[in-house]
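One protein chain is absent from this view; the other protein chains keep their places.
Going in written order, the chains are labelled A and B, and every chain counts its residues from 1.
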Amino acid sequence: MSTRRITITALLGAVGIALFVVESYIPMPLPFLKIGLANISSVLALLMLGPSAMLGVVALRVTVGSLLVGTFLSPAFILASAAGMISAGAMALTKVTAKNLFSALGLSLVGSVVHVVVQLMIVRFLYVQNAVVFSLIPLLLLTALIGGCVVGLISLRLVISLKEIRL
Amino acid sequence: MKPFLLWVTIAVSFTSCSRDEIRPHSRQSTAMETYVSVTTYDGNLSQHDAYALIDSAFAEINRIEHVMTDYSESSEIGTINRLAGKDTVEVSDEVVSLLQASLSFSQQSAGAFDVSIGAIVKAWDFLSSEPEVPSRSKIRMVLRLTGFKNVMVEGTKVFLTEKGMRLDLGGIAKGYAVDRAVEILKRNGVQHAIVDIGGNLGVWWEGTRGVDSTVAEILVRHPRKDGKYFGSLKVGTAGVSTSGDYQRYFFHDGVRYHHIIDPATGYPARDVVSVTIIASDALNADALSTLVFVLGREKGMNFIKDREGVEGIIVWEKEGVLHHELSPGLQGKFTRSDD
Partner (left out) sequence: MRGGITWGDGVLAVGLALCTLGSFFGMQYFNLSGSTVIVELKDLVVYKSDLTENRKITVRGDYGDVRIQVNEGRVAVVHADCPNKVCVRTGWRSLAGDVVICVPNRVLIRIVGEQTKHIRGITG
């Protein structure tokens, strides 16, 4: 593993943690609703370094991030880590199988949608024994759509910029 | 874990509240030999106030049950029955006005509705564990003890002329209790509520009226399919009631015997399967659903058409298939859902 690779992984991990913490301060009407800004770091890691590096970045982010905001090992952490890892896996799988069909935007959308779906499943089957949580589907999908686009467009721009400066 | 669940609850209520501003408060219990449900839908009502008002509605229903029941010998109705053929009984204005309303229904329907049907009802005893068909001689006997013309009401004095005669307010008391409960809520400033006593509904929605409004969805049970619905309609402030041969019944030699007895024959009325009435209040809906059921399909529908502000659905069965007819004001407003 090259020094460049290690450095960029660490850098993206740090950026992800920072975004994660910053986002936890952005007021949202509901705790589930998140733009998912931290996902920028995952998308960049996937595109610049590949799937394994991205999984590392995500693992680093959810662990250190939750330690910083004080939710480590709480249900919120279990939700965030499981949903984070699975959605990262989905993005990696999409990238590997679909090659260049999707840009950062598409990958980010895949990530955000899988994220909310996994979250909902976990909530339904582990915590709330009632199908009523499914009434949140429209709201969650809308957030995923908006969040996925925002994250995707930012990542897209960053990928180009970072290429220009030959990081 | 705990705060997390709280958030889920808040999240769910948030999504539902944003849809519309209904905040239901509801309580169910049992009274008058059936279930009772009182629901208010006022957004500005605090939970505490809503339940306090619902409780006073329940108290009113229980009070009426104690006055009207014929199971108790000491209730006003029980006393009239006990002293039938013997003595006049001084009763409350409430009982007088309810009896007068009943007698007026009797006169308008030539006895299809009869509050003096108690002896017949007792002979059939649909609430027993193994109801059976009474003998012909028994029916002949109880028929002689039935007749609204033998109910004497003068001022606040009531007298049944024959010994063994019994009043039975089963065809009107629940509707009356619904109206009274609605009145209590209304008088205390509740603007939206539904009171339900065993399927006798009182819908109270300020500023709306009958089948011209569409605030409350009314589901009509399927007469032949358990747990299914025959159809639905929408109403505003109204009383809604259904009399059906499927509500209390038993089979004997393959024949269905149900609780809606024709006072003229002493046997279950046979022409129709169910009658749903939408009227201005629950008392009218309750009494008219029984009355129209006994009158049968044609006479019953004519009776509905002749009355201002009354709409109805009559369901009958022919060769195992259910058919229904709507009163003119319900055309296009009832959606049948069983096909």
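Heads up, the rule we're going with is that a contact is a pair of C-beta atoms (placed from the backbone, for glycine too) under 8 Å apart; a residue touches a chain by one contact, two chains touch by 3 or more.
All values derive from a computational prediction rather than experimental measurement.
Though it is not drawn, the left-out chain touches A, B in the full complex. Within the complete assembly, A:Val159 is the residue of A:Val21, A:Val64 or A:Val159 that touches the hidden chain.
Annotation: of B:Tyr41, B:Phe159, B:Tyr176 or B:Trp316, B:Tyr41 touches the absent chain (contact as defined above).
Taking the complete complex into account, residues 16-17, 19-20, 22, 24, 26, 28-30, 33-35, 37, 39, 41, 127-129, 192, 194, 196, 199-201, 203, 215-223, 226-227, 229-230, 240-242, 244, 247-248, 274, 276 of chain B touch the chain not shown. What chain A contributes to its contact with the hidden chain is residues 47, 98, 100-103, 105-106, 109-110, 113, 129-132, 134-135, 137-138, 141-142, 144-145, 148-149, 152, 156, 159-160, 163.
The criterion applied here is as follows: only the chains that are shown with their structure count from here on.
Centroids of chain A and chain B (each the mean of its C-alpha atoms) stand 59 Å apart.
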